[in-house]
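Here's the structure we're looking at; comments come further down.
Of the protein chains in this complex, one is absent; all others appear in place.
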Amino acid sequence: MSILIDRETRLLVQGITGREGSFHTTQMVEYGTNVVAGVTPGGRGKTVAGVPVFDTVADAVGETGANASIIYVPARFAPDAVYEAVDAGIPFVVCITEGIPVSDMVPVAAYVKAKGARLLGPNCPGLITPGEAKVGIMPGSIHTPGPVGLVSRSGTLTYEVVDALTRAGLGQSTAVGIGGDPVIGTSFVDALRLFQDDPKTEAIVVIGEIGGSDEEDAARFIAEHVTKPVAGFIAGQTAPPGKRMGHAGAIISGGTGTAAEKIAALEGAGVRVAESPSQVPGLLREAMAG
Amino acid sequence: MSILIDRETRLLVQGITGREGSFHTTQMVEYGTNVVAGVTPGGRGKTVAGVPVFDTVADAVGETGANASIIYVPARFAPDAVYEAVDAGIPFVVCITEGIPVSDMVPVAAYVKAKGARLLGPNCPGLITPGEAKVGIMPGSIHTPGPVGLVSRSGTLTYEVVDALTRAGLGQSTAVGIGGDPVIGTSFVDALRLFQDDPKTEAIVVIGEIGGSDEEDAARFIAEHVTKPVAGFIAGQTAPPGKRMGHAGAIISGGTGTAAEKIAALEGAGVRVAESPSQVPGLLREAMAG
Amino acid sequence: MNVHEYQAAEVLARHGIPVNEGRVATTPDEAEEAARAFGSLVAVKAQVHTGGRGKAGGIALARTPEEAREAATRILGMDIRGHKVGKVFVVPGADIAKEFYLGVVLDRPQRRTLVMASAEGGVDIEEVARERPEKIVRALADPLLGFHAYQARQMAFALGIAPDKVAGFAAIAQRLYETYIAEDATLAEINPLILTGSGEWLALDAKMSFDDNALFRHPDVEALRDPAEENATEVEARRSGISFVKLDGTIGCIVNGAGLAMATMDAVKLHGGEPANFLDVGGGASAEQVAKAFGLVTADPNVRAILINIFGGITRGDVVASGIREALGRVEVKVPIVVRLAGTNAEEGRASLAEAGLTAVDTMDEAAAQVVTAAA
Partner (left out) sequence: MNVHEYQAAEVLARHGIPVNEGRVATTPDEAEEAARAFGSLVAVKAQVHTGGRGKAGGIALARTPEEAREAATRILGMDIRGHKVGKVFVVPGADIAKEFYLGVVLDRPQRRTLVMASAEGGVDIEEVARERPEKIVRALADPLLGFHAYQARQMAFALGIAPDKVAGFAAIAQRLYETYIAEDATLAEINPLILTGSGEWLALDAKMSFDDNALFRHPDVEALRDPAEENATEVEARRSGISFVKLDGTIGCIVNGAGLAMATMDAVKLHGGEPANFLDVGGGASAEQVAKAFGLVTADPNVRAILINIFGGITRGDVVASGIREALGRVEVKVPIVVRLAGTNAEEGRASLAEAGLTAVDTMDEAAAQVVTAAA
């Protein structure tokens, strides 16, 4: 078991013939992901890594029964791609695209929610259920199946922690990158709820960073609803206020969103928070030992 | 029993201090409607016909527990009034206002529906459950309690039919004016569903007119779901195509929306359609006799 | 409110849609001059607020300025379905490779804006809808978010448009939707929308109607109103807050409420008469409004009798009766009048009217029968 994706996932790739789209489609197919279709307007009849391309999402869903989508289209067109996917009945949409204006994402997030669908991202690395399906841009090779559910706002920092977990013999049920933008579809709390309910996930790792209060919300949720052991790490303890640290959402503004606050909140909820990513596996083992 | 309103209805009047609002509030209170509050921005502390006035709908609902609202504000401000009512948690909103642009009503109708609330109108006379509550601008005196549910797109034509029913000894469970605009909240089908499910309604009268296809939809619904006897009348058999007959929605365009089509559809669904409003009570008695 | 083709084209152009730029001519001289300026084959098109111009001979092709002059001479002044042609639109001929239909309207049952397109352009879309409905591609705009780019593309692919022309079509479809919304239209239509031989998209004909209820926020649209296309009595009625529609019969109708007014016309017809008009005097039926209504109805020389049908509701029948009497004191009416007065205090009202020598009856059917007899 796992959350959100597994070997039954029938994946559609939006923007499949683009540079990013075609490269990562090949990578996902090689990993064993069941990529059933791609969409690029005007691309009908082509194939990418053996995957048939369609002009519209409706066509692709009609022909292939795709039930998840990953978006690799440029920021100006990505919101439209989300609407197209959701309107075609796709219940789970992963948006990799970075740089989408917030004012475009506010209605997108509301619409997806109103339709009962789920969005992961944007500006995220996607997610992976090791050994079953990779829906994203992460290196598949560092992951291994196992009992740890991981949720993170960042990309390479996640890989860092996953790598450490794998080396420590702690495989992952699913590793989810929720993205570094101010407005995202799936929050820490959403992912935590899924991990808490997933029988195969025995422990959880939360990787946060400065900006917003999603980690504080996660801490409240953990305190109230999560019975599984949780370890975590918060990046940006040395980040100055008022400066955007790469991710559009990683900014301390008005004195809120600091790493210190987030660490305190998580520790208050019983989460073991590492000083360095390399400590995460050890803390998690401690937590799992009770 | 009845549909939508009864003596338990706690009515709020939006635009209560205006000319129309204050006149009809007095009329409604005199009829015995339980008018609990009114709203006019800046009107706090006033009363109209003994009804306390508030600045905002949220205040009025908080103080009085209003659970239905009627709107008498000018067309430019009416959509905002609907949003205010629905956002304050009022489940049933009646909009009397005439002349609201269609492009304003399209989002209003969608929003009300998404919120699970119900809108009656706009550009409608409201509704009445005789002897219990009058929420509208119809003359209360012509109505009498009884077994006939009536639904209509028009105002005075409805009074005409109600008067005929009352004189014929056929009282009304509830008489509903859905309004003459192209985009309205509650359709014939919505009202028919309520009448069909209302144990006190034994027979139904449908008063339609040219324009749109709401009557055709009603005919389909009647054929499939309505087991109670139905009589009807369609106004506008002599109306020329392409001309708006008073109501913004009463227009035959592109050759569709004619009275002949609507009459044929209703008759096809077993509805007895009168040639003149005065025939309605007789036809209904026939239908009720089986 | 309707506008002429040339005005609709101007509105579309303002919203970034490529239109065939022509010139309006009100005289044969101007038409000739326009054709000369274009220096090519031109079409001379009657500007009237009705369809079927082509079939009525209101559109002509002209190869030379002289031919354009001749065409304009013939078309100007022509009567097309009761509309007199006062202007022609002279447009350069286009190199048509393929014709499409593109339109935006309200879908009433869905309460949403509908974008429609067809690869059968240049012909009557209602005919296509009736006879080959599968040839029409439809997309409902989201009521809160609008018409998405993907929807426009989806339509283009469904129409079989070549991949390299899809973006151009989609942009025009989105702009037409935006025009419809921004201008509070009730119809925005391009028929035909063409692909030229060189692969350009061009709106070759345009039609727009506007929501009367929204004109208050579009003074520029209101300014496009053509008085020559409107019935003077209807315009006057609108100013008085009375809904009036001119018809061809002999029995003038004055009624309170639109539904009842239609039902009254129907009753006249049912009893063998022909209504001369639709007239909704408004809810209150005050003396002032009734007086104005008399003025509007009696302006029609065909009117041989008048039926006043008032259902007294909130306004009591006796008050309505005095209003009618007062109105008759202000306006001289030379044809027979039958008054039907019902509802609250109707009896008192009828008595008062009878006193004043008017025929006042109880039921609509009776009133209709009497007025038809009176007009015969």
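Note that the chains are named A, B and C in the order they appear, and that numbering of residues resets to 1 at the start of each chain.
By our rule, contacts are C-beta pairs under 8 Å (C-beta built on N, C-alpha and C of every residue); 3 or more make two chains touch, one makes a residue touch a chain.
Every value quoted in this text rests on a predicted model; they were computed, and no experiment measured them.
The absent chain, not drawn in this view, touches the displayed chains A, B, C throughout the complex. Note that of B:58, B:168, B:264 or B:288, the residue touching the chain absent from this view is B:58. Which of A:21, A:146 or A:277 touches the hidden chain is settled by the complete complex: it is A:277. Touch with the chain that is not drawn comes from one residue among A:65, A:101 or A:169, which is A:101. Here one chain is not drawn; of C:144, C:158 or C:299, the residue touching it is C:144.
When the missing chain is restored to the complex, the residue among A:10, A:118 or A:153 that touches it is A:153. Not every partner is drawn; the one left out touches chain C at residues 144-145. Although one chain is not displayed, chain A still touches it through residues 27, 75-76, 99-107, 109-111, 137-139, 141-142, 152-160, 163, 180, 182-183, 187, 207, 209-210, 212-214, 217, 233, 235-240, 243-250, 254-255, 259, 275-278.
Hidden from this view is one chain, which touches chain B at 41-42, 44, 55-59, 77, 80-81, 83-84, 87, 107, 111.
Criterion: only the chains that are shown with their structure count from here on.
A linear topology is adopted by the chain contact network, the touching chains following one after another without closure. Top-ranked chain pair, ordered by C-beta pairs in contact, is B-C.
A separation of 49 Å divides the Cα centre of chain A from that of chain B. Put simply, the C-alpha centre of chain B and that of chain C have 27 angstrom between them. The residues of chain B never reach two or more other chains; the list is empty. Among all residues of chain C, those that touch two or more other chains are 144.
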